[in-house]
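See below for the structure under consideration.
Note that this complex is displayed minus one protein chain, with the remaining chains in position.
Then we have subunit A:
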Amino acid sequence: MTVSDYQTAPHEATRNACYLCAPLGASIAFSGIARCLPYLHGGQGCATYIRRYTISHFREPMDIASSSFGEEATVFGGKDNLFCGLKNVISQYQPDLIGIASTCLSETIGENVPALIEEFRQSVDLGETQLVFASTPSYAGSHLTGFHKAVLATAKALAVKKEEHGGINIMPGMISPADIRYIKRICQDLGISAALLPDYSDTLDGVSWPEYHCFPEGGTPVSVLKGMGGAKASIELCRFSDPQLSAASFLEKCHGLPAYRIGLPVGVRAADEFMDLLSGYAGRPLPEGYTRERGRLLDAYVDAHKYVFGRKALVYGDADFVMGIGRFLAEIGMVPVLCTADKGGNLAGQAEDLLAGVEKAVVLEGADFADIETLATELKPDIFIGSSKGYKLARLLGVPLVRLGFPVHDRLGGARLRCVGYAGTQELFDRIVNALLEHRQDESDIGYSYM
């Protein structure tokens, strides 16, 4: 196998970035906690831009409050804005939790936000409202960093060592609401009580409302998160992110729970690993429904093996996503010729063993879409797998794009795209195969209706 550390000509500018900023990830993570309002300590623009961006993907309400820094706050500090903002949020939303994240601005002026929050706690009666803070300057990471920081901050702030309750903690990472729902269903079917951090399966993919409310239904309740310390183990589907930011490792260190950091369970082998882990903890075998799902998936692998074997794919997005997909592609005989992900993870270090046996895979951290264009022109992939952001390039190169990850804002249902477990893999596999078939059909002059 040759995973070379391919580098394009070094350049300084970021041209069409492949990643977003940290408070976005934090906001998404916080929105997976019941009755939690994300709050950004900084300028108004960051909050609004992030709202706009997430709304375009999830197509759901996404309220994010802001300290709305003006010049004065920027020069003299944002304490007044923070206090005023938190009070307003509490009076209007009556949240169970306010997930506060800093922005580049508040970090750069050197705000000591934890101290300010402490002072605020002393000065008002918070009632039931919890405050959690994550430091998320964007110049130190990407949206994924922000996501993990918010998860870790929440675990640190809430998890107490309680009675052992036999449940487990699952940190699913930044996957789709539909994938989170699938994981919850497995747990339910196995009789496992799982605390998911976060769980935005309903909050960011919800139902229609008879009347407007401050918060969408769903999300993991604060009370459940408080019990995380008493679980049997923690499973984190984030193997590539910075281990320093691992909530599972924190819980292991602090409360002695075994931590499993495994890759995204896409593909049969990876899903097996996840399912085995869960059924081990449940102390019972996987219900038959899942083994049949697995069987059907293998059957489909066989049916379509010729269509996919040796076909070259370009995968871009978040580190955990990219490597999870890369490994799955290798499993079905496709070649992930290029895997690019945001900075701040530990991609290159672990790519070697994950993509063992794969020829010609290039793994690149921190690439932008201009880099990807340069490489894609050379590597000539047959298919793109990633967010909507790759569309222009895919169109230019005349290859199909299978949309997955974040953001998907040029198609409906970005929140319902699945890739996790046997059923999710099945969906993804079918989409990939069909995209290749459709492309072949479109390319041909003959117009085959039987492939």
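Please note the rule applied: a contact is a pair of C-beta atoms (placed from the backbone, for glycine too) under 8 Å apart; a residue touches a chain by one contact, two chains touch by 3 or more; residues count from 1.
To be clear about the criterion, contacts and distances are computed from a predicted model.
S.K.: For the chain not present in this complex, what protein name does its UniProt entry give, out of "NAD(P)H-dependent oxidoreductase subunit E", "Sarcosine oxidase subunit delta", "Nitrogenase iron-molybdenum cofactor biosynthesis protein NifE" or "Probable sugar-binding periplasmic protein"?
M.R.: This omitted chain is identified in its UniProt record as "Nitrogenase iron-molybdenum cofactor biosynthesis protein NifE".
S.K.: Would you indicate which residue among A:Leu20, A:Leu97 or A:Ile372 is in contact with the undisplayed chain?
M.R.: A:Leu20
S.K.: In the full complex, which bits of subunit A touch the chain not displayed? Write them out.
M.R.: Residues 11-17, 19-24, 39, 42-53, 55-56, 59-71, 73-74, 81-82, 84-89, 91-93, 103-105, 108-109, 137-140, 142, 206, 208-212, 214, 389 of subunit A touch the chain absent from view.
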